[in-house]
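One chain of protein is taken out of this complex; the other chains stay put.
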Amino acid sequence: MSVVSDRVTALVPTRWWQRSNEILSGVFEDDRRLLAVCLTPALALYVLVAILPMLWAFNLSLYEVSTLNPVWEWTGPGRLVDILTSGAFQAAFGRSLIFGFGSVAFQIVVGVSLALLVNREFKGAVLARAVALLPYMVPAVAIGMVGQFMLNAQYGIINLVLIRVGILNNPVAFLGLPETAMATVMVVGSWKFAVFVTLLTLARLQSIPENFYEGATMCGANAYQKFRDVTLPRIKNVILIAALLRTLWMFNKFDIIYIMTRGGPGEETTTIPLHAYEVAFNQYDLGQAAGIAALMFVFLALWSIVYFRVARPEEEVRVA
Amino acid sequence: MSDIQVDTLRKEFSSDGGPIVAVNDVSFTVEDGEFVCIVGPSGCGKTTLLRCIAGLERPTSGSITLAGEEVTDIPPQNRNLAFVFQDITLYPHMKVWENISYPLKLDGVDADTRYERAQEVADTIQIGELLDMYPGDLSGGQQQRVAIGRSIIRSPRAYLLDEPMSDLDAKLKKEMRVELQRIQQQVGGTMVYVTHDQEEAMTLSDRMIVMDDGEIQQFGSPQQVYHEPNNVFVAQFIGSPEINLLSATCRDDTGGTVTVDDTGWNIETGIASQGVPENVTFGFRPRHTNVEPVEDLDGLGGEVALVEAVGDENILYIDTEVGEIRAVVDIERTPIEEGDTVAVDVERSYLFDGATGTTVAHSTRRGDQPDDQVEA
Partner (left out) sequence: MGESPNTDGSTPHLSRRAVVAAAGVGGLSTGLAGCLGLGGSGSSEPVKYISNNNSPQFKEMLRGFAEDFEEERDIEVDIEFTEIGGDYGQRVSQLIQGGNPPDIINAEQFRIGAYATQDILRPVDDVIDAVEEEEEEVPEKFGFVYDGSNRLVPAVASVTNNWYRSDIYDEMGLEPPTTWEREREAAQAITEADNDLYGLGYTTSATVYGSYHAWTRLWGNDAKVAARDGDTVNVALDSGQNRDRVREVLERAQQMVEYSPTATNWDWGEIYESYAGGTTATAIYSGGRPKTQSIGQDRPWADATKRVSNPYNSSNRNASLGNSAATGYALVQGSANPEGAKEFIQYMVTGERLVEYARALRFHNIPIYESWYEPGSAYRDGWDYLNDNFDEETIQGERQALFSDETQPFTAETEPANPYASPAFTSFQLGQMFYDVTEGGMNIDDAIDEAASVLRDNTGME
């Protein structure tokens, strides 16, 4: 007995080792198996963190579920129609469009400008680049809180400065007025992400050979024409990709709006995610909130498909 | 079209170790319609000089005049000069016709007209069928033609070319040289062409500028530069295989006979000059030799270490007491093999000042008129 078991334990490691070696080399020699092995973890993770919650949300939206009660009651897909036709949803959707596209426009313009600025060679360019990218390290929560603090009409530094310089006569509650709240949230919520655009653009800009510009100069191009004919074609697809990603992210943006305005004043900044939050945690209607989330997913998916069809950002720009 | 006058042009770059003089008070004039090559080794300042003419570099001092108009302070895009870069700067996202007609686009010419003009130019440079392709689909030679096409489409005052063929292979280079000359004849125009390849410069130029260390060593026709070099540098840089140079002593100041240092060889130079210093460098081109196999060597010569066949010529590398010398011989007329001992007879001699390297005197080609004038 003991002799036998000793033999077995002595043999198992070598056998196992040889066998696993054979399996491994088999995997590495077969492209399809290698592909499967490499893709499986990523796919599993994707299914786990993206697909399952989405399916769960779709499923949940078919039930009447109170946020505070684990009992689910079947209502069926009519719920989604109810949501689509509700005034609150439509209004929030409109605000999401304004916030999403407005923010992205801001981010692209500021981000690309910043990239063009810091791409130039000057004394301290490296430092300037580092400083320009710094905001990306700051958490959105901190930006929201600091932004709210700085914009406060009573003690905020921004009002103080604007009054000192003479631009304003009286403090303005930037986050409290219907005329300024949305724009303010867009700007505060965007400047950090403008840096994301800068990051992507800068990498591209630095790969443009200097003599492309000199060539254009010798052809008689001015600064704007050089930007249009040399710079822009090179960074176009990066901008398109950034625009897509940022639109998706800004549509889903919750934290910064919630922290700065809670969707207010009134409902001026209640975008879809805030609306969903209110439905879930103020009206305690989890089923409807899930329905809103599901519809938002559908919209964003459609938007992405249309975007890829029309803008074709995946088309690599010709570089040689 | 116009002439280009460069007057005491100076360009310094700052560096950690103080200013570096890239172009040192250079003056010259390129005549209207002339093809001038600027040739010199890497770092001699030739590209900087060209970029100053283009306006891509701002000179430290001096002036540049195009057809009588001072342009030193005019930005490059307003000088109406065409520039062809070493690494071909075609725009990859533009089709060939768009690349060629890009200068017209900047002038606000409409697309149809631009296409037509691009077609005309492309026909001139024989790439008419490539108009709708992208640069990425073209060969290196085709790309360079497109770049040239772009430079000629707007009839610039002059063409500036910065080593446009250095990235092409040897065969293509030869073709493009012919092509470029043809184009120049067709479109006319002043061309300034920078290259480090003396052979290219020799074949292309009406006149050539030989530069070294930020200064013009010589400005003259290829014939002048080859046969009447101003100094040791020009003699050495121009001509292939490279000129043979030996330290020598001149007993009388006519330069008629020199003694190669460390040997007893007295060589008749055929020079009858005056004021030749005692300490000279004796030079002769490998082509200006007669080589004979001998049993016993008495004088300039040695054992043939290597025979290199180039076409119907052989280049001989001969080990002598004072180092290697090179000679070019006709394969049929002078059958010489490695290991043979040969005597070298110099047909045409150069004497350079041993201290400064300046040309002191040179003999004439046999049968030519004596000519020891050296162009300043």
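Letters A and B name the chains as they come in the text, with residue numbers starting at 1 for each one.
Quick note on the criterion: a residue touches a chain if its C-beta (ideal position, glycine included) is under 8 Å from a C-beta of that chain, and two chains touch if they have at least 3 such contacts.
Remember, predicted model here, so these are calculated numbers, not experimental data.
The complex has one chain that is not drawn here; which of the drawn chains does it touch?
Every shown chain touched by the left-out chain: A.
In the complete assembly, which of A:92, A:143, A:175 or A:272 touches the absent chain?
That would be A:175, which touches the missing chain.
Which one touches the absent chain: A:227, A:284 or A:299?
Per the contact definition at the top, the residue touching the missing chain is A:284.
Which positions on subunit A touch the chain that was left off?
65-70, 88, 141, 153-155, 171-173, 175-178, 181, 261-267, 278, 280-286
Here, only the chains that are shown with their structure count from here on.
In whole angstrom, what separates the CA-based centres of subunit A and subunit B?
The answer is 58 Å.
Taking the touch rule as given, give the residues of subunit B at its contact with subunit A in the complex, in rising order.
54, 56, 75-78, 80-83, 85, 87, 89, 91-94, 102-103, 105-107, 134-136, 150, 154
Per the contact definition, I'd like the list of subunit A residues that touch subunit B in the complex.
Result: residues 209, 211-212, 214-222, 225, 229-230, 233-234, 317-320 of subunit A touch subunit B.
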